[in-house]
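Handing you a structure now.
Omission of a single protein chain aside, the complex is shown with its protein chains in their original locations.
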Amino acid sequence: MIDFFIIPVVKLTIIFSICLFLIAYATWLERKVLGHIQLRYGPMRVGWHGLLQPIADGVKNFFKEDVVPDNADKAVFVIAPVISISAAIILLAVIPFGEPIHMFGKEITLYIANPSIGILFILGFATLGSYGTILGGWSSGNKYGYMGGLRASAMIISYELSMAFAVISVVMMSGSFSLVDIVTDQETIWNCLRQPVAFLVFLISGTAELNRTPFDMPEAESELCCGYNVEYSSMKFALFFLAEYTHMFVFGALVTTLFLGGWHGPWLPGVVWFFIKTFLIVFACIWVRATFPRLRYDKVMKLEWKFLLPVAVLNLVATGGVMLFFI
Amino acid sequence: MTEHQSIYLALAAVLFAVGAFGALTRKNAIVVFLCVEIMLGAVNLVFIVFASANQSAEGLFMVMCVMAVAGAEAAVGLAIFVHLYRKTGTINIDKYNLLKW
Amino acid sequence: METMAILFLGVLAIATAFLVIFSKNTVHSALWMVGNCFVLAVLFLMLNSQFIAILQVIVYAGAIMMFILYAIMMLNLRREQDEGDPRKNLVTGRILLVLLFFTGLVIMGVGFSPIALKGRMASQAVAQFGEVNLIADYIFSEGLIPFELVSVLLTAAVVGAVYIAKKN
Partner (left out) sequence: MEKSDIVNVSGRRVEKGRYVAPLLKGLAYTLKNFFSRPVTLQYPQEKTERSKRWRGLHRLNVDENGKLKCVACGLCARICPSQAITIIPYEDEGGTRYPKKFVIDELRCIYCGFCQEACPKGAISLTQVYDYIDYHRSDFIFDIEKLKNPKQFEFKGK
């Protein structure tokens, strides 16, 4: 009873609430970092250095009027943000946050599930999450939203490939799809040193999958005036927003797990190392957003099909060759 | 698990029938395409049931082949539909009564 | 308990399949198809094949359906064109024939399924089954030639799709 019900439920509650708290504060972090990079302060008013800003935003979004456009596809319009957020949050289930800890005479693992197909689970559900974007754009009955949705689907079809190839070369090194196995495999040397090319390809295509600048094709403010979420308001918009930041957090966690040695690190406990690394990746995401302008749409496609994908495939072949002849 | 075999197989048969029914009745080419995918899914289910019953990987491998075929079918089929749509302005398969353009 | 779950999922699968057929809007059809793929993935999970289940989600729901949705959106098929209500041409003679044929198939499937089993499996094998290793071993030993042929098929499909798309 305790092993099969109470411990998982408590673990689920704690992990999800901590993660959702961090995700809410990722919005604050983004505004703050963007502000300081642009020589501004960012939010300062609500609470000390704007620390209560996420809560204020949440309250504001909750009480705003919920507008559904007249020529929208009502059912799809309502369901799109739900798809987006649920497919994003489910990804937290398979991320190993730290090494197993001992508490109350029991060994407690710091992940909710460790399926043998963990990384495939993440790839699959990350793709499902983009259905929310696509359907949200399509169902708004708005040309900008429509273009945003179209671009989102083209992006996800393209960048999924190089991302999967980068992941597969890591899986080849560790011989398992399970994220926990991948982390334990990196105890001596991190994968970013063993697989630098895959690391870079994963970073670039991951940023593209997150739909963040410089690859934010679906929302491209200056071209499509926010693309897929033009017509969204109130809580529905907040859900899209939250899904985007959840994806960013998961992306950071995934880079940490796959390439930066997960919870491994000297002196500090594993969980702390994990969150430090994740924070650094999230910071890098924001930093990149603040630095680079958006690429043109055809250049984005060119980058994927003519550069990233061949590089990822060559890296895969090279990894196979090295493993065959030297290990 | 073994005792549920019959349910799975019956379900697969019904799904296959529904897919075939849709493929025969609908005139929208893309929906016909989706119905073919439903039929493929039903077949996959049968393969997996027998693979799990007989503890062999052959059925699973067949499923992977079917998925690859479905992917190839999607790529070529949709390319054809898009092409036809540009030529004729419709995707109603009843309108495609010419063998050569 | 398990029977109930299977029946529930089966009803869901058939319902989504029917909704694929009877949706007037092509995008709704595609959406119900995603649901159908998902239910099938859960059924595969219940048959202990995790890998195939997640493959179903990635390949069908993730790639193929995404691709179809992209095509639908590109053709901008918001409303069903010149077909009218799909429910109109529902009952014709050949359809009934097909249904009868499949009813026979159902009866045969239910009746003959125990014959196809070679025997009950050991619990050890059940836990092992569906793991990636099993499939990988098979692919790269006995199934090598078909596997390579599949890759040839995919390459041919890509070349064909690019050729058709480039034609005009």
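Before moving on, here are some points about what is shown:
The letters A, B and C name the chains in turn, as written, and every chain counts its residues from 1.
As a working rule, a residue touches a chain if its C-beta (ideal position, glycine included) is under 8 Å from a C-beta of that chain, and two chains touch if they have at least 3 such contacts.
Note that the structure is predicted; figures quoted are calculated from it, not measured.
Partners of the chain left out, restricted to shown chains and counted across the full complex, are A. Across A:V33, A:A72, A:I117 or A:V300, the single residue that touches the chain missing here is A:V33.
Taking the complete complex into account, A:M44 is the one of A:M44, A:V197 or A:M301 that touches the chain left out. Screening A:F62, A:F292 or A:W305 against the full complex identifies A:F292 as the residue touching the chain left out.
For chain A, the list of residues touching the undisplayed chain reads 33, 35-41, 44, 287-288, 290-292.
To be clear about the criterion, only the chains that are shown with their structure count from here on.
Ranked by number of C-beta pairs in contact, the top chain pair is B-C. One inter-chain figure worth recording: chain A and chain C are separated by 28 Å, centre to centre, where each centre is the mean of the chain's CA atoms. Here the spacing of chain B and chain C, counted between their Cα centres, is 6 Å.
Taken residue by residue, chain C touches two or more other chains at 51, 55, 63, 67, 74, whereas all remaining positions touch fewer. For chain A in complex with chain C, the residues that touch the partner chain are 73, 76, 115-117, 120-121, 123-125, 127-128, 130-131, 134-135, 138, 146, 149-150, 153-154, 156-157, 160, 177. Remark: chain C residues 2-3, 6-7, 10, 13-14, 17-18, 20-21, 23, 26, 29-30, 33, 36-37, 40, 43-44, 47-49, 51-52, 55-56, 59-60, 63-64, 67-68, 71-72, 74-75, 77, 80-83, 86, 89-90, 92, 94-95, 98-99, 102-103, 105-106, 109-110, 113-114, 116-118, 120-121, 125-126, 129-130, 134-135, 137-139, 143, 146-147, 150, 153-154, 156-158, 160-162, 164-165, 167-168 touch chain B in the complex.
By the touch criterion given at the top, residues 1-2, 4-22, 24-28, 30-31, 33-35, 37-38, 41, 44-45, 48-55, 57-58, 60-61, 63-65, 67-76, 78-83, 85-87, 90-92 of chain B touch chain C in their complex.
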